[in-house]
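I'd like to ask some things about the structure below.
Only one protein chain is missing; all other protein chains are in place.
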Amino acid sequence: MPVSLGELAVRFGCELRGDPDLAVERVATLATAGPDAVAFVANPKYRAQLATTRAAAVIVDAATAQATGRPVLIAANPYATYARIAAVLHPAPRFAPGAHPTAWIAPLAQVDGSAHIGAHVSIGEGVQVGPRVVIGPGCVIEDGCELAADVRLVARVTVCRGTRIGARTLVQPGAVLGADGFGFAPERGTWVKVPQLGRTLIGEDVEIGANTTIDRGAIGDTVIEDGVKLDNQIQIGHNVRIGAHSALAGCVGVSGSVTIGKRCQLGGAVGVAGHLTICDDVAVTGYSLVSHSITEPGVYSSGMPVIAAQDWRRAVARLHRLDRLAGRVRTIEQQLGKEQDD
Amino acid sequence: MPVSLGELAVRFGCELRGDPDLAVERVATLATAGPDAVAFVANPKYRAQLATTRAAAVIVDAATAQATGRPVLIAANPYATYARIAAVLHPAPRFAPGAHPTAWIAPLAQVDGSAHIGAHVSIGEGVQVGPRVVIGPGCVIEDGCELAADVRLVARVTVCRGTRIGARTLVQPGAVLGADGFGFAPERGTWVKVPQLGRTLIGEDVEIGANTTIDRGAIGDTVIEDGVKLDNQIQIGHNVRIGAHSALAGCVGVSGSVTIGKRCQLGGAVGVAGHLTICDDVAVTGYSLVSHSITEPGVYSSGMPVIAAQDWRRAVARLHRLDRLAGRVRTIEQQLGKEQDD
Partner (left out) sequence: MPVSLGELAVRFGCELRGDPDLAVERVATLATAGPDAVAFVANPKYRAQLATTRAAAVIVDAATAQATGRPVLIAANPYATYARIAAVLHPAPRFAPGAHPTAWIAPLAQVDGSAHIGAHVSIGEGVQVGPRVVIGPGCVIEDGCELAADVRLVARVTVCRGTRIGARTLVQPGAVLGADGFGFAPERGTWVKVPQLGRTLIGEDVEIGANTTIDRGAIGDTVIEDGVKLDNQIQIGHNVRIGAHSALAGCVGVSGSVTIGKRCQLGGAVGVAGHLTICDDVAVTGYSLVSHSITEPGVYSSGMPVIAAQDWRRAVARLHRLDRLAGRVRTIEQQLGKEQDD
């Protein structure tokens, strides 16, 4: 849907340098944009491409605007403004109200008339589905769940009994919310299953990635607070709490009973051991293991970068013999009569 | 369903210190329990909460019982006893026998009359479904599978052709049992698919987590023995065998043709390289890589704990130059005329 640059400037509070009547139809990268597109620069390293882009206008910050003569939409936060303009030019698909003929809805479920229920969906007893909710094909909603207004489950999402999902939360395909946590009591070399009786409570404006799993609580609840963003293939154990606006990248694993603060960022495949607490505003870089609680905001790491395989084998062998090397240094120090702290 | 403390004591072989006629209705944590609930102490660090809990009774061991005047159910294994009492007070949902009208069952499948077949399930030719089996919504059972008595597939589980599942095994949503293993023969820079002809054999009393995948064998079978517990998001390659009562935490990856012994425990995200053998009674802590066979019971590790990112960068740089540091120590030793073993 074409929108004029002037309208975009007004709507998103940008200063426009260019023709307010020029209509644009899409967003694009600087390199691929034509005269019907807006592009953006959020990273100074792409500034050089400003000279050659054919974009109708480029969303930039004030500093970048000064460095170019191109038509620009000047924004305090160009990437966020780009995101909003993209959503206007490329609106999400619309879904007609009503239930697909192949969907199955239990007699005592309460489904708002404006909700869209897709093909082969099944909705259990006592489920409450709010206004404008979209439940895509193949989703399973077990008994007693509550989906607030504007929730969207894209397709093939499983929502286990009693789970609550807050308004505007978006769940990608294959996610499983509220499966049993991993709780077993050891007894004479075997395991006794501990009933998983808690719920899974998902806040508002949460996004949950494809094939991500969030277990229900064992006794208390598992809680994902408002605005949390979870990428694909993440595993969240029972009784975890993730603070508002934290973002977890793909393949992260969070063990049971962990509490993660607000505005934390965990890189890809980070692991968090059980029963730990991570305070607000912690970042952990990818492929790191959090094996103790973190009480100070900051950036933490333990991901080991690749080197040539034969060099790595040697480094590992050295690491495994570090005690030996330290002992040799100690011996030398003793020989020289100058021992230092270990 | 309310049960008296006396009945719980008799049924689970506990000594009761308290009113045998007092009825309880639920389990709860020490902190949240009211007078209608039983709580438990399995970890001494929670003993302090015994003084203030409002629980009707607390399941404890004999030592903890001596340290408190509260009403208690004394058990040899409080956590296992708690698990059993929780299952009585909070029974699993019941499922009516019969097939949902939207389910599809192939003409030559044999489904016991007491089994429950949920919405949008499809069951292939020659499948055998035993007594009291529960197949939840959206499951796919391909041709020739066998599900023994009391198996439960929660929802959206895929069971590929020829897979066998033993009695009482529980499979969480999104799991895939019996997909093709990853087998390709290299040929002139491309790959020729190796047909995956084996089966997936799952024992009795197994639990399989949400979105976990277990591949079928290439020629022989993939075997999960009785009582094995698999958490969410685990990947089990073709021709793996996992010994009875082993427990694997979330995100573990087991490569093809690995044999894991009985009563092993693998922490979260542990990886096991292909064609290895791990003996009985091995524990591997989270985020470790098993890259050689393990022949001695014990605890093994290689997970690297996070530290501040700038310290980590320095440690990695040092690790990559360890050969250099060892060489400097060697030089000093030579200079001093006292070389030590490397």
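Note that the chains take the letters A and B in the order they are written out, and that residue 1 is the start of every chain.
Methods note: contacts are C-beta pairs under 8 Å (C-beta built on N, C-alpha and C of every residue); 3 or more make two chains touch, one makes a residue touch a chain.
Source: prediction; values computed, not measured.
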{"item": "Among A:W191, A:Y287 or A:Y300, residue touching the chain not depicted", "value": "A:Y287"}
{"item": "Residue of B:V176, B:V228, B:I242 or B:A309 touching the missing chain in the full complex", "value": "B:V176"}
{"item": "Footprint left on chain B by the chain that the document does not show", "value": "102, 104, 120, 122, 138, 140, 142-143, 156, 158, 160-161, 174, 176, 179-180, 182-187, 189-195, 197, 211, 213, 215, 219-220, 233, 235, 237, 251, 253, 255, 269, 271, 273, 284-285, 288-292, 294, 298-302, 304-305, 307, 311, 314-315, 318-319, 321-322, 324-325, 328-329, 331-332, 335-336"}
{"item": "Interface residues of chain A (partner: the chain not displayed)", "value": "27-29, 32, 42, 77, 79-80, 82-84, 86-87, 90, 92-93, 100, 102, 118-120, 136-138, 154-156, 170, 172-174, 207, 209-211, 227, 229, 231-233, 245, 247, 249-251, 263, 267-269, 286-287, 303-310, 312-313, 316, 319-320, 322-323, 325-326, 329, 332-333, 336, 338, 340-342"}
